[in-house]
Every structure is written in C-alpha cells, then in structure tokens.
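A single protein chain has been omitted; all remaining protein chains appear in their positions.
Up next is chain A:
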C-alpha cells in the first residue's frame, strides 16, 4: 500500500512540476497580459517569429493552434466549445461556412492595411466585397515535371501535352475530384465550374483517353515521389510543387495556357470568436507590407499582398511559375460552390474515371 501511495504522490509531483514549467514557458513565449486571441491555421503556415512581434506591438498574446483539413476546422467551429478568433480556411470552405452562418462580417475600418492587397485578389465570387474574408496566400493548379526523366523537351504550356502517347505511365494525378475534372474541362476550353451535362460528358470522355498515361492517383505522397525521382509528371497545386522543388532542384512547374484553377487560403473570423477586436488587429497586422513579405518568405507560397511583394526578392516575385503574369491570370478561375447535387456529380464522374483505370 505504501508503495502505491508513494508512486501516486510521485506522479502528482511530476505533473505539477511539468505544469509549472509549461506555465513559465507560456509566459516567456508571450506577454503576461490577459488579452489573448486564438489563431487556427494550417500546420507550418505562419512564421512563428511574427506571433512574437504581434504580441510586442499590441500586447495581445497569441494562442496558436493548427489543423490539417478545412473540414476538421469547420467541425471544430461548428460544434462550439472553442473560441477561435482567426482561422485560415480555403475559399470553398468560406462559402460553406457562410451558408451555415459561422462567420462574423469584417469591419473594414479596422483593417486599413487591406489597401495593400492586389485588387485582382479582392471582391471574388466566393466572397463579394470581402465581407467576411481577406486573402492570405494563393496559388494555382498546374503540372510539376522533371525534365531529367523525360526523353523529349516538354514545357507543358498546354494541357494537351499530357495526352501525348510518349508519356505512357508517367503521370501522377492528385486524388481530388475538382482538380482532375477541372483538368479535363480546361483541356477542352470549358470552364472548370461547368455544370453543363454535355461539357462534363466530353470532359469525362477526354479523361478516359488519358488513362494509359496515368501512373497513379494519390494524395500528399506525390511530393515525396516527385522528390525521389519516382515519377516524372504530376498534376498538383503550386504549393506542393514548391515543396518538391525545394528539395529536388530539377523539378519545374507550369500552368497551362488554357486556364486552370486559382485557389486561396483566407483569414476569417469565426462566429465563436471571443476577442473580435483582437482578431481585427491580427488580420491588419498580417496585411502589413513588411510582415506579409517576411511571412511569404518563410512559408514560400504566393502572397496577394502587393505592397509586400515590392519588399521581396525580385527573383522570387518575378518567377512566373508562381506569380503568373496578367495574361495567364486572366484565364485562372476560382472554384465555385456547385451545390450538393453537382458536387455529387463531379465526385461520381471522378470515381468512374478512377474505376476505369484498371
């Protein structure tokens, strides 16, 4: 009995000690002020130094938490029990959250730095007048490829290149219905938000012709496969392409000229926010030119912050693969929320395409 009591006391003492250390660590990493906001972001998607800088400037302590998917984030917000003040979902999720009435409208007078954002990225169909959201990072869908592994010179300026018979069993596709269907639609010159049955039929037929060239349809493993030279070509997001290029320098990335998808991660204030004023301050802080430039440097994704871009290395911002020029931008489209019925239709068609693979 004595031994058990002793063990129990030891456990309690160790826990108390760790709790104490943790509270000390919490104090040094933020200020002692009671004013806090909770930021809910994707993993590895914000330079941690900026959180300290924000605390220094405003006295507001930042509690930082990460999520791995838009759906997980929305569930946490929807269920309540949490008080996230700022979150960074992708654009299609903003439409969902708006429908579910989970967002607080932004007070633009408290976000003067909104002027720093390139007008091209404002007032987009998923959030007219930026009533609820401010763009955080953006990117495209395109083709990552490794010229070393290809016998001929390809530049993938057109989606058609993927259908070339020389590329048998060389292409990996990202396992996502909208991206793959979008590629089919774009290659025929249709909108990737098409709801027209005959256009979708044509896209499905076109995709079926691609099957001999497809090596695999997979998720995040694409990055690792491309890095290890296990595949030559991948349909992927610009962010993932950048992750590949960071390690494997021979990889290149192209956005085909017929058009492609333009995606956004955005800052929003969920309905559950406890410190709406602090949340506005945080959003405004992140839009500051210098802060945005530093953050874009750290994360590596494309920033919509025009004032910030000017402060960055021209070699990075002049890279047309990640900051495409006006002409290509014109042809990029943001995904529209197609409603449950059409989303089901897209998924169904994508599933049939996958079934046809074997």
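By our rule, a contact is a pair of C-beta atoms (placed from the backbone, for glycine too) under 8 Å apart; a residue touches a chain by one contact, two chains touch by 3 or more; residues count from 1.
Basically, contacts and distances are computed from a predicted model.
K.L.:
For the chain that is missing from this picture, which UniProt protein name fits: "Acyl-CoA/acyl-ACP dehydrogenase", "ABC transporter permease", "NADH-quinone oxidoreductase subunit" or "ATP synthase gamma chain"?
P.N.:
Answer from the record: the omitted chain is "ABC transporter permease".
K.L.:
For the chain not shown, which residue from A:26, A:189 or A:212 touches it across the whole complex?
P.N.:
A:26
K.L.:
Given that one chain is not shown, which residue among A:14, A:205 or A:351 touches it?
P.N.:
Of the candidates A:14, A:205 or A:351, A:14 is in touch with the missing chain.
K.L.:
I'm checking contacts with the chain that's been left out. Which of A:223, A:251 or A:332 qualifies?
P.N.:
A:223
K.L.:
Of A:127, A:243 or A:288, which residue touches the hidden chain?
P.N.:
For the chain that is not drawn, the touching residue is A:243.
K.L.:
Which chain A residues touch the hidden chain?
P.N.:
1-4, 7-8, 11-12, 14-15, 18-19, 21-22, 25-26, 28-29, 38, 42-45, 48, 63-68, 72, 76, 79-84, 220, 223-224, 227-228, 243, 247, 299
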